[in-house]
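Here you go, one structure.
Removed from the display is one protein chain of the complex; every other protein chain stays in position.
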Amino acid sequence: MIPSTDYIRLLPELILIVFGLLVMLIEPLLGEHNNRKGLGAIALMGAVLSILASFYQTGYEGAAFFDMIHVDTFSIFFHVLIGLIAAVVILASFEYLNLQQIRYGEYYGLILLSSVGMMLMSSAVELVLIFIALEISSIGTYILAGFRRNAPISIESSMKYFLLGSFATAFFLYGVALMFGATGSTSVYTIATTLAQGATPLAYVGIALMFVGLGFKVASAPFHIWTPDVYEGAPAPVVAFMSTGPKAAAFAVLLRVLFATEAPGWFWLIWASAVLSMTLGNIGALVQNNVKRLLAYSSIAQAGYILVAFAAAKDIGISAVIFYAAAYAAMNVGAFAVASHLANVGEKYVTLDDYAGLGRRAPGLAAVLTIFMLSLIGIPVTGGFLAKFYVFQAAMQSHLTGLVIIGVINSAVAAYYYLRVIVYMYMREPQRDVPVLKMPFALGVSLAACLAATIYLGVLPGRILDYAMASARVLVR
Amino acid sequence: MVPISYYLVLSAILFACGVLGFLIKRNVITIFMSIELMLNAVNLSFVAFASYWQALSGQVFVFFVMVVAAAEAAVGLAIIIAVFRTRQTLNPDRVNLLKL
Amino acid sequence: MFFLNHIWVIPLMPIASAAVMFFFGRRLSKQAVNAFCVGTIVLAFAWSCLAVYQYSSYAAAHDNAPFEKVLFTWAGSDGVMLPTHSGHPAPFKAEAGFLLDPLSAIWLLFVTGVGMLIHIYSTGYMAHEGGYYRFFGYLNLFMFSMLTLILGNNYAMLFVGWEGVGLCSYLLIGFYFQRHSASTAANKAFIVNRIGDASFLMGMFTIFWYFGTYRFTDITSVARSGQIAIGDPWMIAITLLLFGGACGKSAQLPLYVWLPDAMEGPTPVSALIHAATMVTAGVYMVARSNALFVLAPPSMKVVAIVGALTAIFAASIGLVQNDIKRVLAYSTVSQLGYMFLALGVGAFAAGVFHVFTHAFFKALLFLGAGSVIHAMGGEQDMRNMGALAKKIPTTFKTMFIATLAIAGIPGLAGFFSKDEILWQTWSRNDGAFRALWVIGFITAVMTSFYMFRLIYLTFFSQSRMSHEAEHHVHESPKSMTVPLMVLAFCSVFAGYLGLPPSLGGTNRFEKFLHPVFAAEAHQSAEAVPAKEEEHAPPIEYGLMLLSIGAGFGGWWLASRAYGKAGKGYVEPIDAAAQAVYTTLLNKYYVGEGYDYLFTGRKKLGPIRLGAIGLGEASWKFDANVIDGTVNGAGWITRLSAAFSNWWDKWVIDGVLVNGPAILAKMVSYPVRLFEWGLVQWYALVMVVGLVGFVWYAIR
Partner (left out) sequence: MTPIAPTFFFYFLSAVALISAILVITRKNPVHSALALIVTLLSLAGLYLMLYAPFVTGVQVIVYAGGIMVLFLFVIMLVNIERAMKEEEFNKQWIAGLIASLLLGGLFLAVYFKGRAIFPSEFTKIPEQMNTQQVGMLIFQNYLLPFEIASLLLLVAIVGAVVMAKKKLS
């Protein structure tokens, strides 16, 4: 019936599902007050194995399960990326959960299972599957956002995320319906062949509506406004997860839907969304005092930079998106991991004032955060610099001078608020006594991983870029 | 025989009703019902298009939308209960510790 | 050829020692820090000398070709092809590659040389400061970035160094972060530099779009192949964007504002970064892009005019400043203006020559000033100094030599380079350039005046110190004075490398640089009226005499005004025209203007403009209006209340007074309407955005 290679093409997801179920099964056996590090270790093992499985897939590219998924360099790249994000976030959560008295092993299970959704998003070529995968990742993150059960803001962020998320999903669905109406199919490649014969107004509107759903996930303006609230309220490691994983996956879907279907009429939508995201994100962040909120606005702006690459010419633009997604994941997960450690019990210390004088109280942590901030600004020899560099060069090469000018000015403005974090850490006296906990080993490992990735992408990006280019070629064919 | 566009128009109006409900109601549960209304409007479109294209995949999609709706309902109602426990209110305007 | 082939080791050494400082510095003794940090720079200097020596034989064997060494492909790869202007796709890549030619050789030598001296000096100057290892770590990081900047073989590498030096300058200006002004100054430097960087980046993107490569040698060969018409609009765009970047880094109008504030950093830093090396990066970049600039005569004019205006503008401010370091800071801005003037008139070699000589005497002046400050126990105000010549003789003698050099007294380095620039400007033989010459000449008088003012107020005249201070004064340790003497030696004799033919020299300096700027001679001959035929010695000697007169004239004026200055001496400019004096003392109020308009650090009446204003306004709106009324009146009521409030306050009250404020408010208005915490409001915003999207889609 179904050839066994099909299962290999689904292997990373299967591994994650098995380990996710394992975590859920063991969870009830643990006592109420035991810590959940063991479960974390199991989850970590699952994530690592699924990364290995993704690498293993290189020999087995092709379609599987009646053309539901397509394993190609593109999907493998995102599988590895999402697996890495999940692994690093799990590592960063070990101590965090203990500290915040969160004793639900489901946390790890949900991270693994929503990663399944994200991975499927990157390999699915059928809108049905994309939709279900999107929902798995969304529902997982809705719950994760509310995991600090005794903090009202956490539940609130969960509720806001949930309501607006399902609202956006409804629009996405309506878009899919219109696309189906325009082409009579929900398969990306069939849609492409139908659209090639001429597009109808239905298709245009369908694309616009689908962009709403995906734009919501990537936090691009004007569908970004949930971001600051949700990021502020959700537990910091969860924010690290949901500001990168679903974003990368949604960008993957967006790439597939926009480029593989050669859908018409989205250029100016993306253009406008990119400009709005960059500008609103950066202006919003200028006066933020809450670090999580500041990073939330920053992630809106970063989504804007990625959208600039969408507007650029095909293969270059796509590879720039892919590279940026990787660099962004490295630096953003790192930044939020640091924030999660500094936040301490009950996430009490999350304002810039609490970061004052960190340069002396915790020099190592401050140095690491500084590097992530520099990367977010786009200072050379960090991944953030090269990512921006590629994006803007790609846009320049596609005659998007206006977009490049706006982007470059925006990134100059953005330096101000990232720098504020550094200024507070090194050049301000602490206002009150803020305890900094000893760095736990697991978090250290995860920070080191993010740091290494950030620097690696900034110094030796050649291989990743080649890979991104190969993936882009798969997509545009 | 009723033309297919009639169904689509009905679906659009129902969808707009759902949007309106989401935007203006003051009770989280009703807001959530509005989302269900929107999903149903989409389903109607799907079924209409499916019979226009004679493609059953549209009907299959509807089936999956219902699965998703069920899942969302379970999670959403649980979140609503959690919110109600901490705030003793169903009015989303009163749930705004997070802002600025 | 060992040293030349391993030229990449030069930047590697300081970064290695910087890494050691950051990871283990805390546990190292001061001696160990010295050994590491100073040792690596000494090694780097030696290596540079040997590499340049080997390059000279390499150049002789290879027809003066530049030496290139590519380590690996850094940014991009061969597989990524981008379309370009010409229609041929080009691989998007920038290598980690190094380039040594006469231009970078000169920079390499003086950066490592002056850097080495300043490192040695710092061991004495910073001996009693906290964060010793941190300071040297930053300093070495800076050396790494600067060396990457000058040795990189493409624009991307140059940009790495470019951002790196900006970052280090930020860290070092803010070194005394306990002082609020230091962290403000650091921030200012970084942000202003970022504005320049944005322009530079745009230029870089455009270069790649046009040429399909970032590599200097490739770009130069295309630019000199004659395929590109002179005055090509692309070239003008590229060069203007690049010059915008140079304005930021090299502190030209209107982006010079950060440099005087940068004096908040430790004095060796001011000497190394904000006088001798980093600020000349802009000059280096423009000189490096000379092949592009000669293709864009209008840009050249812009460079020359901005340079000349900066020169006189900064010099005039320098006339009245009282802080010893600030005088030197404005002097630096002014001298950088000279350099750009030279580049702008096409006298690239002269500009580079001035960079070279300036590095020595300006570093010397700063280090001397540091020595004075050290002796005075931290006092920087010249009004509280005086009659120090006897007490700190070495400092005095070396600083005096540097002053003679910068003032253009014949026989010292500054005279030759400055005279060369003025002569080249004059010989452009064009009315506009004659006007620039006049500006340059007046600036020369001013330079001489403010420098001798500094000397008189500090070393001669009457002592205006308090008794404790007078008691405290002492000569600096050997580690500080020896570098001073070495630099003094260079300040005297560096000029003879570029002795012009008219004075019996052969201008070896220009000859050395000839391969870099070679093709310029005939191309700029077409672009701008020729200069060679104009080379009539009588005029040259006449002009030379005039500039000698300028040097001595300034000296004479300063000695008259300040020779006997006692407590409460009178500033002659203040006495003559008080309004001018206050304006100058307040630096033409430019900083204040910027603060009002762009940063919003200062309020205009009750209103705050600019970036901070924008943010603060939205914050306030959210906090006051929205917060207070969430559960009260409805949102339309809220909005209308807010709106009428806003209308009364800003439009009715302010329309006559604060025009720009209204603009800023209007801009910030939509932004701050967003996040007020209500789910359904968020949904409404999404729907409105969606309506726009759908509207577009069905159009």
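Letters are used for the chains, namely A, B and C, taken in the order the chains are written, and counting of residues starts over at 1 for each.
The rule is simple: a residue touches a chain if its C-beta (ideal position, glycine included) is under 8 Å from a C-beta of that chain, and two chains touch if they have at least 3 such contacts.
Note that this is a predicted model, so its numbers are computed, not measured.
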Of the chains on display, those the missing one touches are A, B, C
Across A:Pro12, A:Gly40 or A:Gly140, the one contacting the chain not displayed is A:Gly140
Given A:Ala47, A:Leu178 or A:Leu307, the correct residue touching the omitted chain is A:Leu178
Listed in rising order, the chain C residues that touch the chain left out are 633-638, 678, 680-681, 684, 687-688, 690-691, 694-695, 698
Chain A positions in touch with the non-displayed chain are 2, 10, 17, 24, 64-69, 101, 103-104, 106, 109-110, 113-114, 116-117, 120, 126, 128-129, 132-133, 135-136, 139-140, 142-143, 146-147, 149-150, 158, 178, 182, 200-202, 205
Absent-chain interface residues of chain B come out as 1-10, 12-21, 23-27, 29-30, 32-34, 36-37, 40, 43-44, 47-48, 50-52, 54, 56-57, 59-60, 62-64, 66-75, 77-82, 84-85, 88-91, 93
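Just so it is clear, only the chains that are shown with their structure count from here on.
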Whole-Å distance, C-alpha centre of chain A to that of chain C, is 39
Here the gap between chain B and chain C, centre to centre from mean Cα coordinates and rounded to Å, is 60
Residues in chain A with touches to at least two other chains are numbered 159-160, 163, 167, 228-229
Touching two or more other chains in chain C are residues 619, 675, 677, 679, 683
Residue positions on chain A within touch of chain C in the complex are 159-160, 163-164, 167-168, 171, 201, 204-205, 207-209, 211-212, 216, 221-223, 225-226, 228-229, 265, 268-269, 280, 283-284, 286-287, 313, 316, 319, 367, 374, 379-381, 385-386, 389-390, 392-394, 396-397, 404-405, 408-409, 411-413, 415-416, 419, 423, 426-429, 459-463, 465-466, 469-470
As the complex stands, chain C meets chain A at residues 22, 72-77, 79-80, 82-84, 92, 156, 159-160, 163-164, 167, 174, 177-178, 182-183, 186-187, 190-191, 194-195, 197-198, 201-202, 205-206, 208-209, 611-612, 614-616, 618-619, 668, 671, 674-675, 677, 679, 682-683, 685-686, 688-690, 692-694, 696-698
Listed in rising order, the residues of chain B that touch chain C in the complex are 19, 22-24, 31, 92-100
